[in-house]
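Removed: one protein chain of the complex. Kept in place: all other protein chains.
We just call them A and B in the order they show up, numbering each chain from 1.
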Amino acid sequence: MSKKHPGMRRVLAGLSVLLVMTLVAGCPRPAAQPAPGAEKDPVQAAVIFSIVNPARAGGWDRADWAGILALREEFGWTVTVAEGVPYGQVAATAAGFAEAGYDIVIFPDAGMTDAWHEVSPKYPKTWFVMMSMAERLPDSPRVAAWSPDLYAYGQMLGVAAAKSSRTGTIGLLGGVPVPVIAYLFSGAVEAARFVRPDIRVVTNFVGDWVDVTAHREITALQVREGADVVFALTGPGILGSYEAAKAGGARIIGHAWDLHEDAPDAILTSMILDKPRMYRDLARQFEGGMLEKKTVHVGVEYFKLADFRGAVPQATVDAIDQLVTRLRAGELPIPRVVHSIDDLLKR
Amino acid sequence: MPMSLSRAGTRLRRLMKTRTSITLAGMSLLFSLLALWICVYLAGADPYEALTAMFRGAFQGRWALRTTLSEWVAITLSGLAVLIPYRAGFFNVGGQGQLEMGGVAAAVVIMHLPAPPPLALAAALTACVLAGALTAGIPLLLRLSRGASEVTTTIMMNFAAMRFMYAMITGPLQDPGAWYGTTPIVPAGYRLPLFPPGSGIPVSLFAAVGLALGAWWLLSRTVFGLHLRAVGGNRAAAAAAGIAVDRVLIKAVLMGAALAGLAGGFQYLGHTLRVAEGWSKTWGLVGIPVALLGGSPLGVLLVGFLFAVLETGSRSMQALTGVPAALVFVFQGLPVLIYLALGAGLRRMGDAVDAK
Partner (left out) sequence: MELDWWLDFLLAVLRAATPLLFCALGVLACERAGILNIGVEGSMLAGALAAVLGAVFTGNPWLGVAAAILTGLLAGLVLAGMTVYLPADQIATGIAFNLVSIGVTSFIYRLLVEGGVRLMAPSLNWGQAGGWLEPLTARLAIIPPLTLLALILVIGVQVLLFSTGPGLLWRSVGESARAAHAAGLSVLRVRSLALLGGSVLGALGGAALTLGWVPTFVDNMTMGRGFIGLAAVYFGRWRPDLMFFACLLFGAGEALAFRAQAMGAGLNPYYYLMLPYVLTLAAVAIVGMAMGPRDAGKPFLRG
């Protein structure tokens, strides 16, 4: 066979070379040890993102980035960032960090719940922390979750949007129609109706997180339907929404972080999810040796509205502030109804 | 005309035909590695460190190894899905869509067929194979009945299939317990096992290697393989020689697409365990350069391994050195361009020497 097929032999030779390379590279190496006598090693943390370039993202990840900066600058931690990791590869990435001797692995995204549950029991020496909605903790001693109540987040947002709209129509724009967004939007719809019964809410989904032209078109449609305030919960595609808002004289409410600097003339305000505070909580508890297996329920005290910077009259800002204060105090009896995506889409 | 020059030309050409394609592929990969090295340097990282990080990310630890091997399965099958139809003159760019539909079909079976594990697994694997083949059916039909270029139609099918997959995972197949768009996780008893158990080697790897060997046998050892080559080389001549050209083409395309669908099923049942947002990455598309560089089923296996290492390793390279993982795309396309250029250049040189 090999006589007639020199090509085949070469392929096999090549394969075996590659396999040898695999074995050589695959041998576990000792992780770099710090020089003995060093006073105190910085804490080594790793954060895994499913998107690329979280520092510039238009969604949750942007707030996580601010949290990472807090860990680095205020606590002197060494934070490694893995980005653009597909959900299917999160487990392998997290395990890689654990094996490399990292102290803490942080998942900023509820889509990583599977990986969290799968990996953490295998590496009981490493902390695995979920910084997003979590219903139950994995079966491992060193796991914790800071789980935000995104329904309440949606409520605060709904109050702001309904009150700052002049036309009486607000838009809710989601990237992909996933349950977490439906949950958050439900809070927004109910709160908006509660503070302004005549409000009209138009909801749309773009179909992905990145396509800027699609974002522009669909935001423009919401503006045409009369929405002058649009809350956009999406990814890099939000740049298209800014363009549509500018062209149609509407304003965008940013999500998770103050996005004012991205488009000063298109942003009304931003709903802030104080992820840096969640990261600081984690850092303090870890350094104080008080971090334990638990779920921290992150509530309204972690949510706030960014400065309106004069985008609406001061009277409106005051009215919103007042309502938000009452919301925080639990004085607004907004019904807690969760709508399905199909219901949200109906006009 | 000096005799020696003419002989040199013939020799050059023969050289190219028989063994050079492998040397060329190796050379283009090396050149591309050099380009990658330069890009990493431009990105402000130490190339050696980056490459070490890449290899570590691909191999260090059981998880990494398992991911790399699973990617190898998906990429190899996707490569075969391009290669087999390509031999018959059909450029199947639709592997991605076929793979996704395969995953969706397998998920439907696992979620809705009330059957014991072995039966359900068998049904799911059958379903994904059928779904892959069906997805290629439309472009195939358009090619045969309308003369439509499959390059366009298979790509349209990719986009349509991706949208359909999203409609499923955010609709009827949505996991009611998950916060993001996904099917429920494959129940424990219904997963493809590792073999040997606990080793990190997915059982689908053996199937993929077996299928690659089978494809090699089929393409180079059977009458069908001969017909395939004839149809891909010169359709009219093949028809004149009494080959049922359309039937050969249909078989080749359906066979390839079925393999892409199988890749989707394998990944869902053994690796990702969910059909979710971005679950299929770009396996189907990576199959194209893999098939072009590999040139034969065994070559696909080999190049597929390299590309799988790059896929998994690039994430760790990004995490540890900050070099954008987008570089992987450069590395997927560049070797093919260099390979094509070298091949065509060599052929030309052979001709030029001949002409003198």
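FYI, a contact is a pair of C-beta atoms (placed from the backbone, for glycine too) under 8 Å apart; a residue touches a chain by one contact, two chains touch by 3 or more.
Quantities reported herein were computed from a predicted structural model and do not represent experimental measurements.
**Q** Touching the absent chain in the whole complex: find that residue among A:R224, A:R284 or A:R326.
**A** Checking the options A:R224, A:R284 or A:R326, the one contacting the hidden chain is A:R224.
**Q** For the chain not shown, which residue from B:V93, B:A106, B:A120 or B:L205 touches it across the whole complex?
**A** Spelled out, the listed residue whose C-beta touches the missing chain is B:V93.
**Q** Could I get the residues of subunit B that touch the absent chain, sorted low to high?
**A** Counting only subunit B, the missing chain is touched by 39, 42-43, 91, 93, 138, 142, 145-149, 151-153, 155-160, 163-164, 166-167, 170-171, 285, 288-289, 292, 324, 326-334, 336-337, 340-341, 343-345, 348, 351.
**Q** Can you list where subunit A touches the absent chain?
**A** 52-53, 56, 177, 202, 204-205, 207, 210-218, 220-222, 224-225, 236-237, 239-240, 242-243, 262-263, 341-343, 345-347
We take it that only the chains that are shown with their structure count from here on.
**Q** Which part of subunit B faces subunit A closely enough to touch in the complex?
**A** Going through subunit B, the ones touching subunit A are 18-19, 21-22, 26, 55-67, 163, 166, 170, 174, 177-182, 185, 267, 271-274, 276-279, 281, 296, 298-299, 301-302, 305-306, 312, 315-316, 318-320, 324-326.
**Q** Residue numbers of subunit A touching subunit B in their complex, please.
**A** So the residues of subunit A in touch with subunit B come to 6-8, 10-12, 14-15, 18, 22, 25-26, 28-29, 46, 50, 52, 80-89, 91-93, 95-96, 99, 110-111, 113-114, 119, 132-133, 135, 176-180, 183, 207, 341.
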